[in-house]
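Rest of the complex left out; these chains stay put.
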Amino acid sequence: MEIKPFYRKPNFYETDQMGVVHHSNYIRWFEEARVHYMEEMGFGYAKVNEIGLDFAVLAVTCEYLAMVRFGDCVSIEMSITQLSPSRMTIGYRLHNTQSGVLCCVGESRHCYFSHHTNRPTSLAKAIPELYQLFGSLLQKQAN
Amino acid sequence: MEIKPFYRKPNFYETDQMGVVHHSNYIRWFEEARVHYMEEMGFGYAKVNEIGLDFAVLAVTCEYLAMVRFGDCVSIEMSITQLSPSRMTIGYRLHNTQSGVLCCVGESRHCYFSHHTNRPTSLAKAIPELYQLFGSLLQKQAN
């Protein structure tokens, strides 16, 4: 499993009148990074939806260390920091690719929500293949 | 039917690095104005959804005449310019409430989309009460 890093150029409409990317957009970029990583792992998020699941967001945190501007390019590195059949915690590190500066670190906590039962469910039971893929990613990080 | 005008203060996150409200947000404000007017008419849009309908957007136009900034307040006046059982065209006029300047005029064209059939439908048949309310608004404008 070779995962290409997630690169993102800020959009003009993501800036605010301070002349920098508005802080709320980083939360959206984290979501984009999740989607990118899952596609790279061979199990796209749209497929998860088709099976009838969503990764509901339980919490997010985001620490802003350096501003990002239109014209910059950033990379977002994602890692799984906790994984259980019912929960997952994901960490994010956002760098400016030109300067190498770490601009932001964040985290999101998720449960797996079933469209069928309208309740949280076990990912290990609902999509064992994906649960194993996340497990491999966790292991790979450890090495 | 007495309809209160729709007032809106631009949010900081709606500005861009030009120091003004980003043009895409006006399209969203038009939607807010539609929702406000329907609530004022006594038939909220959430109720339309519950019945199993959506007003799909077929087209939008927006002409930007003067910039709007954070700290301003705007009013959006909405009018129905065309109404048929299968289609509706809505016009918008956005004024700066402090200066009185007309900042933007726009239009949106809609059909009524049924969740049940997954196809366009007749509003006159699906929700006759609402179709009549729109008709009264059209008439009221004419007078």
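The first chain written gets the first letter, and so on, giving A and B; residue counts start at 1 in each chain.
Here is the rule we use: a residue touches a chain if its C-beta (ideal position, glycine included) is under 8 Å from a C-beta of that chain, and two chains touch if they have at least 3 such contacts.
Note that the coordinates shown come from a computational prediction; the quantities given were computed from them, not determined experimentally.
J.: Quick check on the homomer: 2 copies visible, but what's the full number in the structure file?
T.: This complex, considered in full, is made up of 4 identical copies.
Just so we're on the same page, only the chains that are shown with their structure count from here on.
J.: Can you give the whole-Å distance between the Cα centres of chain A and chain B?
T.: Going by mean C-alpha positions, chain A sits 35 Å from chain B.
J.: What part of chain A is in contact with chain B in the complex they form?
T.: Within the complex, chain A contacts chain B at residues 12-13, 15-20, 22, 24, 70.
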